[in-house]
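What you see is the complex with one protein chain gone and the rest in place.
Moving on to chain A:
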Amino acid sequence: MKLQRKNRLRAITAGALAVSGVLVLTACGSDDNSDSGGGGSKAASNIKCDGKGQLLASGSSAQKNAMDLWIKTYGAACKDTKLNYKATGSGAGIQEFLQGKTAFAGSDSALKPEEVKSSEQICKGGKAIDLPMVGGPIAVGFNVPGVDKLTLNADVLGKIFNSEIKKWDDPAIKALNKDANLPSLKIQAFHRSDESGTTDNFTKYLKAAAPKAWPHEPGKAWEGEGGQSADGSSGVSSQVKQVSGAISYFELSYATANSIKTVDLDTGASAPVQATVENASKAISEAKVKGTGSDLALDLAYDTKADGAYPITLVTYEIACDKGNKASTLAATKSFLTYVASEDGQTSLKELGYAPLPTEIANKVRESVKSLS
């Protein structure tokens, strides 16, 4: 009898261990929502492989999907170089780069002056520069029953996200959507609860295009009044999917993946502008380079009125030293970034929901990459 009970106990313990083991294992995941897995490695004939060994990089999670694709393609062509990009977030990426741990960093915003200053310790005889590499539209997704097409402008968006417009049938929204059948439903505006480059760009747009409706300073942390929040682009987009009357902002790929309808922007152009990859590229081509020398930090034209330019666009940078890169990683860094900035590297982004750089800016980036030393 006693023996039997012991056996049963043992069986239960083993079962319990197995179950908890499975639970622990399955807990590891990521919020990678792209289906790029099957993309395969395309013939990459024009990749020039230089250098060898391990190339470490880290930073922005917004460019993670693009990086994954690039690394896959580049890695298939250049077997001697092992690339490792950790999507730790822009802040952490810049910090690791400034500590000399990585060959380059990915960042959603250009370096601050004090960061450039402290980069002089790492870049012997040079300083860190911003190289725009990936662009992408930030879509404003909404979930309003019975409404398929919605046009808003910066002013109304600012008021919605600042809790000044509270109902979907508000006259200001009606004025922009004469044909739509807007319900008398409470607006549930969601913003990011974590600090994020997406929030930074979205609030920069609101501040530039509608300074009266959006009196707050732009930044990575949300400063608007009221509203609800959720963690990460995946968090806010799933809230929009779940909650009737919800509206939020996230990268276009999340809207496509969850089939969420997106707002067309009335920018003052001849027709409302849709959130698409092409329209984002158009907006990037309106941007001005504000960096000097080989630094290509962009001043995005958030208040552009150009036809077909979607102004809520995020540009993420790769950050490297203009002079004084580590000798051991310089060749591989240059070779990888050359591929990334190349036509092939840029056009392959489209299928992931990112916007390729417009030709003029891409050319400048290629020159800057060539001059790295």
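Things to note:
Here, contacts are C-beta pairs under 8 Å (C-beta built on N, C-alpha and C of every residue); 3 or more make two chains touch, one makes a residue touch a chain; residues count from 1.
By definition in this document, contacts and distances are computed from a predicted model.
The UniProt record for the undisplayed chain lists the protein name "Phosphate transport system permease protein", from the options "Polysulfide reductase, NrfD", "Phosphate transport system permease protein", "Sugar transporter" or "NAD(P) transhydrogenase subunit beta". Contact with the omitted chain, checked across A:G91, A:P183, A:P272 or A:G308, is made by A:G91.
Among A:D50, A:E120, A:E223 or A:D303, only A:E223 touches the chain left out of the display. Within the set A:K48, A:K149, A:K186 or A:K290, the residue that contacts the chain not displayed is A:K186. The missing chain lies against chain A, touching residues 9, 12, 16, 19-20, 23-24, 26-27, 61, 88-92, 94-95, 186, 188, 190, 193-197, 217, 219-223, 226-231, 235, 238-239, 242-243.
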